[in-house]
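The complex appears here minus one protein chain, its other protein chains still in place.
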Amino acid sequence: MSSITSSAQYQKKLAINRLGLWLFFASDAFMFGGLLVARFYLLGNRRLELEQTLGLIVTVVLLVSSFFMNRAEVMISKGNQKGFQRSIIVTIVLGILFLAGVVGVEWQTAHFQVNEGAQGAVFYMMTGMHAFHVLTGIIFLLIVYRNGLKGKYTAEKHYAVEASANYWHFIDLVWIIYYPALYLMGLI
Amino acid sequence: MRKIWSIGLIRALIFQILGSAIGAGLLGLIRLAMGLSWKTEPALVVGGFIGAIFFMIGIGGFSGWWKMAMGEDVPEAHDVTEPEGIRRYFGFSLDHKVIGIQYGILSMVLLSVGGSLALIFRTELASSGLQILDFVQFNTLVGLHGMVLIASILMGVAAMGNYVVPLMIGAEDMAFPRLNAFSFWIAVPATVLLLSAMLFGGFETGWTAYPPLSVRGPMGIQLFFAGVYIVGWSSILGALNLIVTTLKMRVKGMKLFVMPIFAWAVLATSIISLTATQLIGLSFQLVMFERLLGMGFFTPSNGGNPILFQHLFWFYSHPAVYIFVLPGLGIISELLPVFVRKPLFGYKWVAMSSMGIALTGYLVWGHHMFTSGIEEYLRVPFMYSTLLVAVPTGVKFFSWVATLWQGKLRFPVPMLFILGAIIVFLIGGLTGPPSGTVSTDLHLHDTYYIVGHFHATMFGGFIFPIFAAIYYWYPKITGRKMNDTLGKIHFYLMTPAFLVTSFGQMQIGMLGMRRRIADYDPTLGFDTSHLIITIAGYLIGVSVLIFFINLIISAKRGEVATGNVWQSRSPEWSILPSPSPVHNYKGMPFEVVGEPYDYGLEGSNYVLPVNQTGQAD
Partner (left out) sequence: MNPLKRGIFVFTGLLVLTAIEYFLGTNQVPQILLWVIAIVKGLLVLQFFMHFNRLFDNDEGGHE
């Protein structure tokens, strides 16, 4: 009675949790969409003056982290605790690298400041909101990693891993759209 | 002292004050370390948000999730033992019924605050010239009247959704009880922030906070933004919860198209508030950052475009009015068959019309911007999409009229408010198309005509229905009926008073009275009209005061009503005793066997207790 015991109850709870998470994504997507609209409304077909190589590097870093996140989830669903922990730690490290690349390097070396025109506003707000999500994602992953070390997750019951993985992929998905919108679209 | 400390609300408010001071102080220290001097505005913003987080820590909103994150076992919501009695309502309760009532109380408190603000500036408007307020005060009051009542309406919608929907669909609780309590309590510090905008210089923009004025005006706007931002999150999370609850927690046999119609309305509402609310949060956030960091979103001299704000803002704020009215219209469709003793006409169409309004609602925001310089080619498409909303709304009206047709009408207080709602919403609806049509809107925009139209839709779509809902479900909450005489006085005072204000506003609006101004030229001859509107406004205030008195005294002295007071078919009346027990239907399983609104059909049942199924057939 006190905790969810039967598998049927767990399945029901799982379905509820999944739907809740996806609705959150839908909601958050509207916020990111709004920023995307702002970018095209203010800058139109103008490209931001950004360092192309750096953009490609951070994009690839985030993509690789997503790959390892997927690996971590597959590993735990097969009961491979060691592999799960290894993959998740790689994901976290890559996430931190991404943050360092965007906030630490890109923000410092950009050709414009926050308060310099629509370009500055759009660039810092879009990358900033995305970086904020990456940061929260890293925190979730750290929590999942810590609980994983305690052996909280099994091959059958690991919704927390699935949720944090989904969140991480969602952040990646946002960047998949934001990367071309910020770096590649429009004329110089 | 200890006793006071154990009351969650008080503890949390003390935490909020401490948190705000800590946040502001920390920011000051960081700035000092960076070699910058003290600045009040960023300190206000940071302090405001940190204060809200501290409030949640103080109330205990994070403790369950913190334990989960730390890998401890957390009991399921229905296993948590909660304190008995009134204290429950001032703490972090996980029961959806308690949360529903908490929402309701907050909504009513905000309703009286927002209404009182209106009475203050109505007094100012009663004659031309400036009497009691200066311009900034007037603007602050008008802006806060708008936003406080929006918050009140959102809370009221959440109150009805929280209390009624799980009971209607036979769920034991909401899908995410902790999130549910969280989304209620986060609205409390948000309210505090919103109202404290008055203490920090107020703001000049009205509730819409258009830049560039909002970028330049007094810094009270920052607290306004912070408050709205957090109320927005409360609304988003509450909507998420309601959607999952309706989609996943229905009792056995309850297919989507045999849900009580109110559940449909709440579902449609929740879809809008889940998604569109992000955009008002974003637009306010952008202005907030523009003020703090000088980002150039909305200042043309810095590469920005103020029209962008209006697009983002109205993408929420127009669908928002459907968030406000859809649950109210759902209440009308829900209660009407009960008091007419006839099936709801065209159930499926009514259900789908809620969805239709929700979806078309996404496409109409531009009609607020006909005069603000949007692209010419956007005007006519937005006009058509706006007029399209009348179609699903018309479906609802036809359904109500057809339901009333040849029914056996009864007229208890809830029914009076339902009929009032239909009439007032009809007025609000019919005055809409002139404002949605480009050619007429160019003249009506920013006049009192719009004010009259808007208040008619809000009263018809929310205020009347929520009063009906409170009179209707009050016995379910307390086990006692509300006083009939006082209820009738409330109705017969409020309805004519409201009609006078609304028609009066439309009349002077058509003659050219601008909205949002503290003063007007006496030679226009509006003094008498304004005086009458103000008096009628006070009468509405008196009638609501009577309602509050009724609400309080009936809880102790009302006529005892434990059974199915209104002879409803809905499970919360036909299965559940009043007042509703803590664990809803625990020990009284039931299933859906028929149609929800087949009133007057011999031998038909909507829900039956499980052990009796089969016998009844």
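Observations
We just call them A and B in the order they show up, numbering each chain from 1.
By our rule, contacts are C-beta pairs under 8 Å (C-beta built on N, C-alpha and C of every residue); 3 or more make two chains touch, one makes a residue touch a chain.
Here the structure is a predicted model, which is why all the values come from computation and not from measurement.
Put simply, the hidden chain is in touch with A once you look at the whole complex. Residue A:N70 is the one among A:N70, A:Q85 or A:Q113 that touches the chain missing from this view.
Checked against the hidden chain, the listed residues A:L19, A:V37, A:L54 or A:I89 yield one contact partner: A:L19.
Residues of chain A in touch with the missing chain: 7-12, 14-16, 18-19, 22, 45, 52, 56, 59-60, 63-64, 66-67, 69-71, 74, 77, 162, 165-166, 169-170, 172-173, 176-177, 179-180, 183-188.
One rule holds for everything that comes next: only the chains that are shown with their structure count from here on.
Computed centre separation for the pair chain A/chain B is 33 angstrom, with centres defined by C-alpha atoms. For chain B in complex with chain A, the touching residues are 69, 71, 73, 75-76, 79, 175-176, 179, 236, 240-241, 243-244, 247-249, 274-279, 281-283, 286, 289-290, 293-297, 302-305, 308, 311-312, 315.
Partner chain B is touched in their complex by these residues of chain A: 1-4, 12, 15-16, 19-20, 23-24, 26-28, 30-31, 34-35, 37-38, 41-42, 114-122, 124-125, 143, 146-147, 150, 152.
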